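What you see is the complex with one protein chain gone and the rest in place.
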Amino acid sequence: MSIASPRPQDNDFTLKIGNVNGTGSASANSMLMKSLFRMGIPVCGKNYFPSNIQGLPTWYEIRVNSEGHLARSGRVDVMVAMNAETYRKDHAEVATGGYLIYDSTWPRSQLFNRADVHILGVPLSRICNENFDNARSRILMKNIMYVGVLAALLDLDMNIIKQLLNEQFAAKASLLDANQKAIDLGFAYAKEHFSCPLPFRARTLDKTRNHIMIDGNTTAALGCLFAGATVGAWYPITPSTSLMDAFKKFCDKYRRDPETGKANYCIIQAEDELGAIGMVLGASWNGARSFTPTSGPGISLMNEFLGYGYFTEIPAVLFDVQRCGPSTGMPTRTQQADLMACAYASHGDTRHVLLFPANPEEAFYQAVQAFDLAERLQTPVIVLTDLDIGMNDWMCRDLNWDDSFKPDRGKVLTVEQIEALPKFNRYLDTDGDGIAARTLPGTHPKGAYFTRGSGHNMYGAYTEDAAEYQVVVDRLRRKFDTAKELVPPAEIHASEKCRTGFLTIGSCDNAVKEARALLAEQGVHVNYLRVKGFPFGKDVQDYLDSHDRIYVVEQNRDAQLRSLLMLETRVDPNKLQSVLHYDGLPILAKTVVDGVNQDLARGKAA
Amino acid sequence: MSIASPRPQDNDFTLKIGNVNGTGSASANSMLMKSLFRMGIPVCGKNYFPSNIQGLPTWYEIRVNSEGHLARSGRVDVMVAMNAETYRKDHAEVATGGYLIYDSTWPRSQLFNRADVHILGVPLSRICNENFDNARSRILMKNIMYVGVLAALLDLDMNIIKQLLNEQFAAKASLLDANQKAIDLGFAYAKEHFSCPLPFRARTLDKTRNHIMIDGNTTAALGCLFAGATVGAWYPITPSTSLMDAFKKFCDKYRRDPETGKANYCIIQAEDELGAIGMVLGASWNGARSFTPTSGPGISLMNEFLGYGYFTEIPAVLFDVQRCGPSTGMPTRTQQADLMACAYASHGDTRHVLLFPANPEEAFYQAVQAFDLAERLQTPVIVLTDLDIGMNDWMCRDLNWDDSFKPDRGKVLTVEQIEALPKFNRYLDTDGDGIAARTLPGTHPKGAYFTRGSGHNMYGAYTEDAAEYQVVVDRLRRKFDTAKELVPPAEIHASEKCRTGFLTIGSCDNAVKEARALLAEQGVHVNYLRVKGFPFGKDVQDYLDSHDRIYVVEQNRDAQLRSLLMLETRVDPNKLQSVLHYDGLPILAKTVVDGVNQDLARGKAA
Amino acid sequence: MSFITKPKVAHPQLPRNELKLTVRDYEGAMSTLCAGCGHDSITGAIMQAAFDLSIPPHRMAKLSGIGCSSKTPAYFASASHGFNTVHGRMPSVATGANAANPELHYIGVSGDGDTLSIGLGQFLHAVRRNLNMLYLIENNGVYGLTKGQFSASADVGSKAKKGDTNQQPPIDPALTLLATGATFIARSFSGDREQLVTLIKAGMKHRGFAVIDVISPCVTFNDHEGSTKSYEFTRKHSMTAIYTDFVPPAKEIRTAYEIGQAMPVQMHDGSQIVLRKADGAYNPTDRVAAFEYIQKHQQAGEIVTGLLYIDETKPDMHELANTPAVPLASLPFATVCPGSKALASIQSRFR
Partner (left out) sequence: MSFITKPKVAHPQLPRNELKLTVRDYEGAMSTLCAGCGHDSITGAIMQAAFDLSIPPHRMAKLSGIGCSSKTPAYFASASHGFNTVHGRMPSVATGANAANPELHYIGVSGDGDTLSIGLGQFLHAVRRNLNMLYLIENNGVYGLTKGQFSASADVGSKAKKGDTNQQPPIDPALTLLATGATFIARSFSGDREQLVTLIKAGMKHRGFAVIDVISPCVTFNDHEGSTKSYEFTRKHSMTAIYTDFVPPAKEIRTAYEIGQAMPVQMHDGSQIVLRKADGAYNPTDRVAAFEYIQKHQQAGEIVTGLLYIDETKPDMHELANTPAVPLASLPFATVCPGSKALASIQSRFR
């Protein structure tokens, strides 16, 4: 061919598969991802699926990068176009010098007319029809077959693929053979008709040892399991549903009493989100660690109860797996646009403690921490992840658990402590940290008090007295200062002399770090801070103070992180330059680099 | 007596009546207020009532001020203590040189032992028992009797009081005589036993001509009536309930078809606030002007639907009669703590247009304007009043109506316009103001479109495409710039050379204006701006730019107005000094003055 | 007004209704539901009924909540305004829309999750107001769009695709509606097009809140062995309690019904619904009898279908509110604004 062959790119390319949802391409895709992972090559997989069950276009994107840059790449080097409906779009998306593979049972030489892209036709359907009989399996085999084709083209390790097949179909041998056959057919066809491997190819490395490929909803569920959460209440909503699904699976295995078979957990599918948060508050009030996973619309419905939890000081853990808003928005796209809604959820002077994991690994540790914070601070804590973290496949370091870990249950009075008191006063701050001790129902008659969202004084009695009311809300404000010291410190990478810095949050992490590397190549050095919790601690204020130009990178339209910084720190807003991305797809390093370069061009930066 | 008699204070004192709620003191209190009003003396009445129906302490406070300063005064010159339960509190509250009147049927010389307060005992119960027989009327007459006592002590115009009695009991003459008798008895007793009038006394003026005494819920209801609202949906909640009560009364009188007697309005008592806002959106979508009154908890429950209204661009008018939060809070106390909750209600990148009336007069005009704005901007508009404005008695200028007024129904396509179109595209911005034309159901088949809170493109079709989605949310952002020019301009009183200014909102108006006067006496001149709408217009930015020190006065703990200014203007936050009041009672001029003086003392101000 | 949508494509053969429209003129966008989803059959039945009744497409309003079922209003009558509200809150939106304009034909489409879980409160309060609309529950016993969790209509013992068994008793729409005073209660099956089309017509003519609980199998998550909402199970266990014929206005009843067995019900527009008992015992105007009958058969594992209860005499929301026949939304400003004189006289009471 006359196409300028690209620089050979071992272990550095993006593979994208376009398909129709509901046709069972998931296992084929994860097999590709896992085979690369097991070859020791850093890899990630992102799933762009429709808010629909069957028949609409869906894509799976695998980025391979030996340096470990695993944000969305924004380019496609190898496209497998399995969905005729999106041929045009998919064809257009391939980078110059890239490859497009499609089912040439029905040739499309007209359509695929780009001179700068290699078109590789594989008659998948024909081969399937020749080799498999029943209709359903033909569709499935077509998918598994492109694994074989790609194995040849990318030089994947066939032993690993066999291994994966064996694991997957350990149970049903019949399927194993069919799948193996399909892969071999694809492999053979590619070997025979194309010069393998392509310039984009995999080479075994040793960079995935002590790592796992996992999604954040699964790790968050693990966090709840290990934190000792016993009551989970929820109402299904994309993209948070798989969090409770995972929790249930883990509980079924690890929370059954060995003798009695009783369930040492209770998961309640509520009638809606108002019900779910009410159940969590009820369970926490009664001393159980309790949580609810949801997404934006659920947070909106929980507003009244969140204010109640704040004012009555009841622990609660929420997971907001953010999706693309406003309103119903795009349920299967990602965004970080619930920051303001969560920080100040509910009417009146109300504010909440937030955690911001950046990836599945942090989702695990912060899930655990959320329960400690909620019980220590006696207030709702919202862990904000997003669809990208929650539902995509991330390469993370192994999760570790310290068996000496003791949960912080906060100021809960024991029977003896209650007995020792002359009188129990629910909202009396005795040690100045803004937190009053609570008692659990059923413990002791002297510990009884009345929980109410209406005006109450420091003794817990009903009040409409101006002064008594103000004492309580002023203490709540002080409690928030205590929270600043308890939320996890920010991740910071900074060199003294550099006065320019990034300030970002959550799943922007990878893209911003990659951008730092790209800018460094370009000779531009930018420090790095990623907030992990709200309210912001001293470390964030110091970072803001010690920089002249700060690029606030976030995935929403209204610069919500920047807004929180303006409201909750003493930063000069003119220092804060927003870099925003909010189209529903995960942010790119390129977007960040461009943002910085445009600003530099405007000559504003230090 | 040996008490230093205070400077005679004609038409400048505060009268407070302590009573038990549910004993029917309301008519006596309003008679006192109205008699002063009709004497031409500026007056206001504030009601501090419990969140309870019967038996708890309640107070009514009347401030008389010839200068027209009618914020809460914070001092009590004449206390009528009718509730033995609060004798101690009420006694303590009287200012030095002031007077306390109580029912001396049961003398309390021990309790009322302050040397600096005049105690006037009137054996109200004894007189009642001697002059009236049935039990219920004895309680009522005790209340009406203190009107007579005060008439003598304050030198009220007895003819006006007679007049008021006649109006009130026009229907039931029997009651008229009893009430007149009670008043005369009280009057006679006071004349006989005390040196009347007191140094605190009323003198006829001519300062209430062309004014009315009215509450803001009533005027807001009038605004809805005159704006042509036909569908009202609500769920009862203090302190907003009387708004819909008033609307219903007015509609019964002015919205009945003279021939058929049909109701040209539809008021629906919803099952809750989620239902109420849903009904408003449905009615507005169908072309009716529709509204819902509520308070904080209702706003929290409406969060999901508010985001829906923003994203689908459906007009809606809400009234948030703010009460003291967080959560259920103190339902019968006032606050301005829903600013943030309303401005950014709902998850995702969502923002709302807000109006901030300062008093019942503005509540009327802004209620009308809210419907124009909602239909022009095709978005929910929230009018934020509060309990002080909504339920207390304010002296306002007469309300005027221009019969040539034409409502702005916004961009609604007529049959002809639809016919003329090649194709109707719901979300296409054809003239750059960020507002697309809409059609009403049933108008024309070509005008049909599908309203959805999920991702849609500019043509109104469903989309999950990143670029198509972003076009829509970017336009929504532009629409908000248009809103800046449409919201009412701020009220500004500023002298060029003065670089210090107040910036305040809503019901703080009177207190801040009185504070200005007091500071002026002290030689400190401070300019004045009161925001009337959100997003803020250019006038607000200019004011911020042209001042070095700005006192942001508001009634909430978390400086929510200051927060909105920081987020939505380019102001240097260091210029903004908060003066906060949030104990549930209306703000005092003194609080404002103290705030400024403390700041001056800190030597920070210009 | 009376506009007629231009026929999409001229189909000389296709039958035309009184508006000269073909059934194709009642079509909407392409369905994106799973092949074989019961909801698509219901969509077809709605188009057929609207066509048969010659309703001008732009005089219908389609409303829904959120779910696979709630997507369907996009798949019929593209010349009608559609309102895809938030999850479970369609009844309130329909209430407001109806208050503003009683002239349109309101068709609500919801799911069992949208109606019986998150939406139960609003649903029953719309019943209480006897809101004038047709409300379809596309009942598949699961949350389809969120991938198959049990809904509040799942039967005890019903098996989920992932394996676990539902333990909680279902909320049965028919029984609940009988207890809460609904005025039109029907049950049908997406697989029984003929019955469904007739019931939809009857429901659209009913003056008040007409609910049709339509068993509508979810082929992806609840059509397997062990499901009690599968095609097979429903076919096997459903029984018609009563046959319904719809007779348009003016047409007088020709078919001869056996005495006692036939029961004509007069609708407000002059059309009639004729009920023929499949089971002599059944009386669809007797709340208690209906309750007993449905409950009895339910315990026997049978799904009773047909027009289970009807009461044409109850006032609807507008009659209760005493609103005019013309839409409130269309009243001229002069009619609704009292003007300056009124304002002056009102203020005299505040001095």
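Note that the chains take the letters A, B and C in the order they are written out, and that residue 1 is the start of every chain.
The rule is simple: a contact is a pair of C-beta atoms (placed from the backbone, for glycine too) under 8 Å apart; a residue touches a chain by one contact, two chains touch by 3 or more.
Small disclaimer: the values here were computed from a predicted structure and weren't measured.
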Seminar exercise, completed: Listed by label, the shown chains touching the absent chain are A, B, C
For this session: Using the definition of touch stated at the top, determine which of B:271, B:388, B:464 or B:509 touches the missing chain.
Result: B:271
Seminar exercise, completed: Among A:95, A:213, A:505 or A:526, contact with the omitted chain is made only by A:213
Exercise. Hey, which of A:56, A:111, A:188 or A:399 is the one touching the hidden chain?
Worked result: A:399
Seminar exercise, completed: Per the whole complex, from C:121, C:144, C:203 or C:284 the residue touching the absent chain is C:121
Problem set entry | Residue of A:124, A:231, A:244 or A:487 touching the missing chain in the full complex | A:231
Problem set entry | Residue ranges of subunit B at the interface with the undisplayed chain | 22, 51-56, 235-238, 241, 269, 271-272, 297, 327-328
Exercise. At which residues does subunit A meet the chain that is not included here?
Worked result: 34, 37-38, 211-214, 218, 222, 225-231, 233, 250, 254-255, 257, 260-268, 270-272, 274-288, 290, 304-305, 308, 398-403, 405-407, 415, 439-454, 462
Exercise. What residues on subunit C make contact with the chain left out of this view?
Worked result: 117-122, 124-125, 128-129, 152, 167-169, 171-172, 175-176, 178-181, 287-288, 291-292, 295-296, 315, 320
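Simple rule for what comes next: only the chains that are shown with their structure count from here on.
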Exercise. Among the chains, which is located farthest from subunit C on the basis of C-alpha centroids?
Worked result: B
For this session: Can you check how far apart subunit A and subunit B are, centre to centre, with Cα atoms defining each centre and the answer in Å?
Result: 45
Seminar exercise, completed: Listed in rising order, subunit C residues that touch 2 or more other chains are 86
Problem set entry | Residues of subunit B touching at least two other chains | 304, 308, 452-454
